[in-house]
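In this view, the complex is presented without one of its protein chains, the others remaining in place.
Moving on, here comes chain A:
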Amino acid sequence: MQPKNKFLLGLLSSALVLISTHASAAWELNMPVGVTNISRETYDLHMLITIVCALIGVVVYGVLIWSLVKYRKSKGAKAASFHENTTIEIIWTVIPILILVAMAIPSTTVLRQIYDTSESELDIMITGYQWRWQYSYLDDEGEEVSFFSNLSTTDDQIAGLDEKGENYLLEVDEPLVIPVNTKVRFLLTAADVIHSWWVPEFAVKKDAIPGFINESWVIVEETGIYRGQCTELCGQDHGFMPVVVEVVEKAEFDIWYSERQEAAAAIAELTDQDWTLEQLVVQGETVYRTFCMACHQANGQGLPPAFPALTGSEITTGPIEDHINVVLNGVPGTAMAAFGAQLNPVDLAAVITYERNALGNSVGDFVAPIDILQAQAE
C-alpha cells in the first residue's frame, strides 16, 4: 500500500471512530441491547418488528411512488375504470393476518418469561414518592435496610449556572445496589401518585401505583451502573427522579449489605441518644433541603396556595404536637405527604426542630427522636 493511501485510510478510520463514539453518546438511534436475557430478547423482538414494518413500507411506498410517477396526468395518463377486485382484497387481508400471527408467537413467548417472577433470590420493595424512590430490602434477619434515592444533580447545573456533569439528571445520592447473576424480584408501589420505574438496559418498566404491589424481576449479567428515569407523569419534579442501579459482584454486595445493616442499627442507637436543639437544627437543615425545599422553598416562604409558607405559620409556631402530627401523617387532600414512614426518627425530629427554629421562626422548643417514636406508637 502506498504511504499516502495508508495515511488516508488511517485518517478515515480515525474519523469513523470519532463519528461512531460521538454517535453513541449523542445521536443514539436505537434501543439499548441491555444486560439481561429479557432485554436482549426484547431488543430482538423490536428489531424484528422494525424490519418487518420497513419491508412492508418498501413495498407500499414503492407502489405509491411508482403510481405517482407513472400515472401523472401531465404525462398523458388516462384513468382506468376498475374500482374493485375481490381476489386482491382477500389477498391483502389474509397476508397481513399471517404476518401478525408470525409476530404474535415470539411476543407471547417473551411476555410469558417476563411474567415469571418465581424463585427469586433477593426481594426489593420499590416505593415511589414525589419525587424520589425508596428501596427496601426484604429480609427477615437483622436490621431492615431501607433508604431513599434522591436526585444529586445540583440546582445550579439545572439553572445553567454551573457546567452540567456527564450524568446530568441521571445521578442520585444513593443508588440501588444489587448483585450480579442473581434473580432479583422487585415489588413496586407508590405512596402518593402513580410513578413508573424504568431501567432501559434491564427492559424493566413497571408502574408503581398507590394501593397496588406490582412485580418485576431481573438477572443482570454484567456489573456496572445502569441509569433510568421515572416514566409516569407524577407532578412538578417528574423529570427529576432518576433511577440508578449499581450492579456488583455477589461478594461485594454481601459486604455492602452488612455495612448497611450495621448503619441501620446505628440509627436505632442514635434515636436513643440525647440530642440538643443545636444538633437537631444542623441535622434538620440537610433533611429539609432534601425533602421539604422543593415545595416549601429554601427560605420557608412556600408557593401559596398549593405549598403554604412555613415561616410564621400556625403549624410551625403553634403547639409542637400538631406540628409532629402534620409531618408524620401529612394533610389528607393536599400535596403534604406523610413523612412518618419515609424518614427515620432522627431525621423527623431534626427537621421539625429545624422548621421551628430556622426559616425565620424561633420558637425555641425541640422534639427528640425518642419522642417521635412515642408519637408513632400512639
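Following the convention adopted for this analysis, a contact is a pair of C-beta atoms (placed from the backbone, for glycine too) under 8 Å apart; a residue touches a chain by one contact, two chains touch by 3 or more; residues count from 1.
We adopt the following convention: contacts and distances are computed from a predicted model.
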{"item": "Chain not present in the shown complex, as UniProt names it (candidates \"Histidine kinase\", \"L-arabinose transporter permease protein\", \"3-hydroxyacyl-ACP dehydratase\" or \"Cytochrome c oxidase subunit 1\")", "value": "\"Cytochrome c oxidase subunit 1\""}
{"item": "Absent-chain contact - pick from A:236, A:261, A:279 or A:317", "value": "A:236"}
{"item": "Option from A:80, A:251 or A:377 whose C-beta touches the chain left out", "value": "A:80"}
{"item": "Touch residues of chain A, complete complex, unshown partner", "value": "25-32, 38, 41-42, 45-46, 49-50, 53, 56-57, 60-61, 63-64, 67-68, 71-74, 77-85, 88-89, 92-93, 96-97, 100, 103-104, 107-108, 110-112, 114-115, 130, 157-160, 164, 166-170, 188, 192-194, 196, 198, 200, 203-207, 209-212, 214-215, 227-240, 305-306, 332-333, 335"}
